[in-house]
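Let me begin by presenting the structure, written as structure tokens, before commenting on it.
One protein chain is absent from this view; the other protein chains keep their places.
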Amino acid sequence: MNARIEFFKNQIGKDKWAFDYPLMEWLKAQVLEADESHVKMQFTVEAYMLNPIGMLHGGVVATMLDELMGAAGFLLGRLTGYATINMNVDYLYPARLGEKITGEGRIIRAGKTVLHAESKLHNAGNRLLAKATSNLIATTTVLPI
Amino acid sequence: MNARIEFFKNQIGKDKWAFDYPLMEWLKAQVLEADESHVKMQFTVEAYMLNPIGMLHGGVVATMLDELMGAAGFLLGRLTGYATINMNVDYLYPARLGEKITGEGRIIRAGKTVLHAESKLHNAGNRLLAKATSNLIATTTVLPI
Amino acid sequence: MNARIEFFKNQIGKDKWAFDYPLMEWLKAQVLEADESHVKMQFTVEAYMLNPIGMLHGGVVATMLDELMGAAGFLLGRLTGYATINMNVDYLYPARLGEKITGEGRIIRAGKTVLHAESKLHNAGNRLLAKATSNLIATTTVLPI
Partner (left out) sequence: MNARIEFFKNQIGKDKWAFDYPLMEWLKAQVLEADESHVKMQFTVEAYMLNPIGMLHGGVVATMLDELMGAAGFLLGRLTGYATINMNVDYLYPARLGEKITGEGRIIRAGKTVLHAESKLHNAGNRLLAKATSNLIATTTVLPI
């Protein structure tokens, strides 16, 4: 088990992240599961995430989906980080204030240079709300953990 | 000039939005220009928008791009709102803490049922940072303004 | 079983299509399986499908993926047809002359107005070569079968 899986497993069920990552607290992100190339998280829809008609803003949906894919790539345990080349998001159903959203991110192809990732968001009734794909490229940035 | 263009024009240069939209204040969004089917806004990169390696989080980039396309659709002045079907984001260059980002959103095809939109983000040096396309579909939700 | 499923099932294993659809013969498309909202087909890589460096052209890959999603939508058995709003293709591995490619298309969300579809291509070694997502919108075109 690489150190990053351990790090994520230690994060399970916690509101506060072990390193400074305020965006995760803003998203009300909690880790549920973590393995090599796969992560499961929970988010809660807060009032400040809504668009003017009271739905979870599409950009916040994208932020959850992007984070899940980035985390899945991080969990590969490679020395240097990856940068997202592109992200495609499909919106299937809206989410509303107070909903708990379960997200999963997964690396589908872990090439040396390019990763292909997928992520999905489901609501408490297990309805698929949104899904995304991304391609990420290896950088030379050595990651702290 | 439809009422929404007027509404957006009244918003130019203001930090505070005239209706309750906390996400815009979180994004440090300021309207720069507004016309039918087109909007220009400025955002500022705050510490709480960063990923763990100090770059503007890809999801926050997507939020800016999504908002620009939604606003451009809103500026058409149609009675009922649009829901985003999908969004594709391409990331060209990163942005860092304190940067001012200029964004533009535009409706490319204003069909009765489906809108096709584009948006772009540039930094202060006029470098293209990220771009997006979306397709939006007419809903039956009557908008307040 | 709607008439279209029956139509596709009659097509299983045949080189020649029962209606005039030359592009399917060009793709060397054979139906393998067909159900409501799902189809499986086989294609063969011919010399005329290659790019100048001897790989299956990305556009031909896209044609296979698009056809699989269109066919899956057709298999819903609805009176009127659907038009593709957008298609996103991810290329994971190349294919070469003579390869047999197995493709699957599936409707993920069958809304009244918008369909969300996915398709995938695998080679004979069950390696995922390419994948796609599309959103399709209901038209008023009444289909012949």
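Here the chain labels run A, B and C in written order, and each chain numbers its own residues starting at 1.
Rule of thumb we're sticking to: a residue touches a chain if its C-beta (ideal position, glycine included) is under 8 Å from a C-beta of that chain, and two chains touch if they have at least 3 such contacts.
All values reported here derive from a predicted model rather than from experimental measurement.
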| item | value |
| --- | --- |
| Visible contact partners (per top-of-document touch definition) of the missing chain | A, B, C |
| Of B:K28, B:R78 or B:H116, the one touching the omitted chain in the full complex | B:H116 |
| Contact partner of the left-out chain, one of C:L32, C:A62, C:A110 or C:L128 | C:A62 |
| Sole residue of C:L23, C:L97 or C:A124 that reaches the chain not shown, by the stated touch rule | C:L23 |
| Positions on chain C where the hidden chain makes contact | 19-23, 26, 47-53, 57-60, 62-67, 70, 81, 83-91, 94, 141, 143-144 |
| Where the missing chain touches chain B, by residue | 88, 90, 92, 108-109, 116, 128, 131, 133, 135 |
| For chain A, residues in touch with the removed chain | 85-86, 88, 113-114, 135, 137 |
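One rule holds in what follows: only the chains that are shown with their structure count from here on.
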| item | value |
| --- | --- |
| Gap in Å, rounded to a whole number, between the CA centres of chain B and chain A | 22 |
| Chain A-chain C separation of Cα centroids, rounded to whole Å | 31 |
| Of all residues in chain C, the ones touching two or more other chains | 88, 135 |
